[in-house]
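With one protein chain withheld, the remaining protein chains of the complex are depicted in position.
Our next item is subunit A:
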Amino acid sequence: MSGHTSGSTDGDEERTAGMPGPAPEDRPHPEGRRNLEGTRIDPVVEAEHDTRRAVISALVEDEPGVLARVSGLVSRRQFNIESLTVGPTTVEGHSRITMVVEETDPGIDQIEKQTAKLKPVISVGEVSGNAITSELVLLKVQGDEPDKVHAVTEMYDGTTLDADSETITVELTGDETTIDDALDAFDQFGIIEIARTGQTALAQGTVPTAPGEKPGTAGEPTTPNTN
């Protein structure tokens, strides 16, 4: 380190005298500031980011521990996640992980980049455009009013999977709004138990769901690792 010299011996100095130089309040200070995301607060650049909902799809090698790697990353970095689903794809040895997150734009960017660094991750990105999302829900309600339950089930295109004198179990699928509305409607019967899979998603039309993924070509390796 340049510029230091041993100070002279001066027995009168206070122990806490410390180092020479103007005190903090006597120094010039810049006016500018950054926000908590490290962006300069500047009329041109917007100050704070709002959170938003994003559907992130990751194509991964189906190897032991891959789910633990992804979910461990999410919890370790405190990403705000609503659901995480996983399942096979058209390509043997590949799985798709779908995450629904509620984050700021820089937060979403971090999730994508950190996930992309995991070795078994082939490709990851936010599902662009309007993602087609769906969730499966199993719902067990009180069986006192079977006719009414049946009517509501019909209304939401559900299926009755099981019924006895005390309970009725119904299967529902749909996007988030549909499921929320349906659950409100079933509430009147008394919901006993519920099991939800969490949202899974595909991109619309010919748009690939994960970046670089080739739609509809089963049996072929989809895309090179984009790390």
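Keep in mind that, in the parts below, a residue touches a chain if its C-beta (ideal position, glycine included) is under 8 Å from a C-beta of that chain, and two chains touch if they have at least 3 such contacts; residues count from 1.
The working rule: contacts and distances are computed from a predicted model.
Trainee: So which of "CoB--CoM heterodisulfide reductase subunit C", "Binding-protein-dependent transport systems inner membrane component", "Aspartate carbamoyltransferase" or "Acetolactate synthase" is the UniProt name of the chain that got left out?
Mentor: Result for the unshown chain: "Acetolactate synthase".
Trainee: Spell out the interface residues on subunit A facing the chain that's missing from view.
Mentor: So the residues of subunit A touching the missing chain come out as 1-11, 13, 15-24, 27-40, 62-69, 72-73, 76, 86-88, 95, 106, 109-110, 113-114, 116-119, 224-227.
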